[in-house]
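With one protein chain removed, the remaining protein chains of the complex are shown where they sit.
When the chains are written out, they are named A, B and C in that same order, and each has its own residue count from 1.
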C-alpha cells in the first residue's frame, strides 16, 4: 500500500456534507472537520444573522491567523534550539 | 494606547468586503486576508463552479489542517528543547 | 416570554444524536456540542481503537480540567482587579 493513497471521507460541517480527500487518516480528517465546524458555530453564536458564506470566510481568516501565529512561534523555537545545540 | 485596543480594518476577500476587528496590526490583518483570498482562488481554479461558502469552508479546512500539523511539530520541538536544557 | 424558557436542541456528537435542554440560545448549545465533538475527535485520532465510553470519559476529564484552570485564572484576576480599584 502506498503512503500517498488518498482517503475519501464524508464529513459534516455546519449542517452541510463535504467529501474530503487526503492522505491523512480518516480520524485525523474528521478531527480537522470538527474543529472547522466548532469555529463556525462559535462565530455564528457571537454574530447571529451572519450569512453562511461570510461566516465561512471569517472562519478561514481565523484559521489562517492562528496558523501564521503558531508558525512564527515554531520559527522562534527552531532558532532557539539551534543555538542550544551550538 | 492599550494592548487590547482593536483595529478595524476593511479587507477584500474573493470580491467581497469584510470588516475585520483584531488587536493585530493593520498590515498583519491585510496579510492574513490576502492569504485567505489566495487560497480561495487556488481551490476555485481547481474546482470551477464550486459555491463561495463551500470554497470558504474548504479553505478553512486546509488552514486548520496546516495549523494542527505545525502545532504537533511545535510540541515535539518544545520537548526536544526542554531535554537540551537539562 | 420568560428568560428561563428552555430550548430543546438536537445535536450530533461523535455520530450520535443528543437532545440538549438549556436556557441558552440554540446557537450557543450547538457551539458547545461542536466543541465536545471536536475534543472527542482529537482524542480518538491520537488513540485509535479506544472504546467510545472511555473516549467520552476522557473528554469529560479534559473539559473539567480546562474549566478548573480557567476558574483559577478568573479568581486571580478578580483579586488583581479588586486591588487596582482600592
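By definition in this document, a contact is a pair of C-beta atoms (placed from the backbone, for glycine too) under 8 Å apart; a residue touches a chain by one contact, two chains touch by 3 or more.
Please read all numbers here as calculations on a predicted model, not as lab measurements.
Undergrad: Please output the residues of chain C touching the missing chain, sorted low to high.
TA: Residue positions of chain C that touch the missing chain: 13-14, 16, 18, 20, 22, 24, 28, 31-33, 35-36, 39-40, 52-68, 70-71, 73-74, 77-78, 80-81, 84-85.
Here is the rule we use: only the chains that are shown with their structure count from here on.
Undergrad: Go ahead and note the Å separation of the Cα centroids belonging to chain A and chain C.
TA: Taking the average C-alpha coordinate of chain A and of chain C, the gap between them is 20 Å.
Undergrad: Using the touch rule from the top of the page, what residues of chain A touch 2 or more other chains?
TA: 28, 31, 33, 35, 40 - these are the residues of chain A that touch more than one other chain.
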